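Have a look at the structure below, then the notes.
Just one protein chain is left out here, and the rest sit where they should.
For chain A:
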Amino acid sequence: MRSNNEPGKLSRRSLLRAGGALVVMSAAVPAALRPSIAQAAAADVPFPTPDLNELATWLTVHANSDVTWRTGRVELGQGNRTALAQMVAEELDVAFDKVTMVMGSTAVTPDQGVTAASSTIARAGRQARQMAAEARAALLALASEVLGVPVGELTVENGVVRSSEKTGRKQVHYGQLVRGRVLTAVTPADGQGAALKPPGEYRLVGRSVPRVDIEDKVRQKTRFVHDIRVPGMLHARVVHPKGIGSTVVSVGELPAGSNAQVVRVGNLVAVVAEQEWDAVRGAVALPVTWSDWNGLPAYENWPAAMRAIPSKVMTHAQKGDFDGAYASAAVTLEATYQTPFENHGMIGPSCGIADVRADGSVTVWSSTQYPQGLRKAVAQMLGIANEQVEVVWADGSGPYGRFAANYDDAASEAVFLSRELGRPVRVQWTRADEHIWEPHGPGTLHDMSAGIDESGNVVAWKHDAFMAPNNDSTMLGPILAGVQGPTPRKPVGSWTGPDLYQFPNLLELAHQIPELGADTSPYPFGIRTTYLRSPGQYQITFAQEAFVDEIAAETGRDPLQLRLNLLTDQRATAVLRAAAEAAGWESRPSPRSDASTTDGTVTGQGVAFVVRDGTYAAAVVTVEVTPATGKILLTEVAVAQDQGEIINPRAIERQITSCVIQTASRVLHEEVKFDTSNVTTVDWRSYPLLRLDETPTIKTVLVPNPGTAPTGVGEPAVNVMPSAISSAVFDATGVRLRTMPFTPEAVKAAMG
């Protein structure tokens, strides 16, 4: 491990803190390890054995009353560092600024699983609360002894325990209680620990506490992984294969006078240099001949190609007799929806640093969404023990799933280059590397069928989805280097989310398609596809919600009212009503009576609803469509959301806004294209993002529901955007858009 394990290297801060502590850990920490973990936590040094399961977490109250909570979860730019600190400070009754969050790095935080799927507040937050409540109970018990006053006569404010008037108004600070000793407390299993604070007594939770990371980000003090420099470090650019399945035929030489050096490990070809620009220039100039590989279908044929691949069919839901009900329905509807391959589109392309040392130990610097997962993967790709690998986590460019299953391609490449060169190596991907080689969001197809009876009721519903995988976990480093790495997950496309519409006869199927090109590639992947913000649900909800609108139009009903009739869950109807009210929804069938594909500019409204990660969200989108140019402008988006208990209202509103703008970009502009060899959308011109001038007016409504545990807010509003936009365009024009993205060219073509 790193040298800061040695007593002589303790930081000054650690020495100051070594004056004693209360360390709270979960019952999952084996009893034999507790003393050594407590000593390490008290002194703020790396743990002797950080390789514990996800329930193991540590909270430390130091002798100066500072509180440290260590979590394997990481900040992805969405504010969970702040929200978790709010929850800890609340339960412990200490000032917010007394709580320090230590995140991610594997030497000092436990394995709490991957930071993804909007699950951090719901899961890690619950653990944080329990730890803090346990700490508070332990400190009150100590204070009771020290002050000679029963616990029932004690109150806490800002980390100071005070006794009641009748017991003499004595007081003691948390820090004083732990000074000079290391105490441990253990939380029992969920629900059996110290009682949590009643929500009515909250003073921090529920408030828009400013995010703790923002000032540093504005002052440019945040060290992104891209900004980290390690002594002796070389800069590398990787020359990636020409085609997805190409292998090296030959590697030429750098031009005379180049200050760079070529490194090759199997099919991993890189140019390294002391100065970054020398590596950049070298990589551009290096002649590499790759084998031809043309295993992808022609782009316009990918939907047909996906249907033609033999696939496993998963039944997501089945109720009643779809076939019978559909056959006897008065009216039947069929439609096919399509979503494209998409990019995570990190503004900062992948960057990772690795230092593989002669003694066999390894340090990796990464902005991964799962440091402990990356640590194990690096150990596997080098054939060494987990204990020899440390992953230092750093802030990165917003990943939105980029590093959730694929923990970090660039870092995995840096590992092999560093091993080869015996020096720390920083791999920075180029824009084209990222656009071409990031594991994309999967393309999907959805065959929808509905049977309607004579009274307009939906009696049969079928959703047959064809989905490329959304869980690719391959990392390029070991695969290109030709070593046995971690075994990739079995690729599948997943269907998530409950079905809340009460259709009597229902069949929902998912054809799990392997990656396109995987059958002929020498590597264990084709066009790589993995989790992208609200994976699976985003595509499913687009088809489902837009098709509900098609049914509303077919039966001449208001699309909002149809949903209110079909939904029995009151949280669902409450968010729909709140979004409609905020938007000033016009109650009438779609399309509007003056819908047009020829007028100068037409406007329309669209509504959609979802349950995601336990959170209920509804959106009403208002659009302006210019049929002559095909341009869709979102003028207003109203989102109402019920996420149970509200931890930080502004942070939630920011996540809704983020979902609205990012998803508008995906729906209106984004599409990864490829030829038979590789991806051809290589930059922000060929794969454009929404720009600031297209920002709609956004209204957010947080529907209060304080009695329900908090659920995720990073994804739900993503899902309501595609169908609400499609339905708003339909309302304005009478034309239904079923294939994303809704680019001007596509819209013009659809308007005929």
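Keep in mind that, in the parts below, contacts are C-beta pairs under 8 Å (C-beta built on N, C-alpha and C of every residue); 3 or more make two chains touch, one makes a residue touch a chain; residues count from 1.
The criterion applied here is as follows: contacts and distances are computed from a predicted model.
**Q** Unshown chain, UniProt name, "Nicotinate dehydrogenase subunit A", "Vitamin K epoxide reductase family protein", "Thioredoxin domain-containing protein" or "Xanthomonadin biosynthesis 3-hydroxybenozate--AMP ligase XanA2"?
**A** Not shown, but named in UniProt as "Nicotinate dehydrogenase subunit A".
**Q** Based on the whole complex, identify which of A:346, A:548, A:652 or A:667 touches the chain you can't see.
**A** Only one listed residue reaches the unshown chain, and that is A:346.
**Q** Touching residues of chain A against the unshown chain: what are they?
**A** Touch with the absent chain occurs at residues 76-79, 210-211, 213-215, 217-220, 222-224, 226-227, 275-277, 280, 345-349, 395-398, 400, 428, 430-431, 650, 654, 657-662, 665, 683-685, 689-693, 695, 698.
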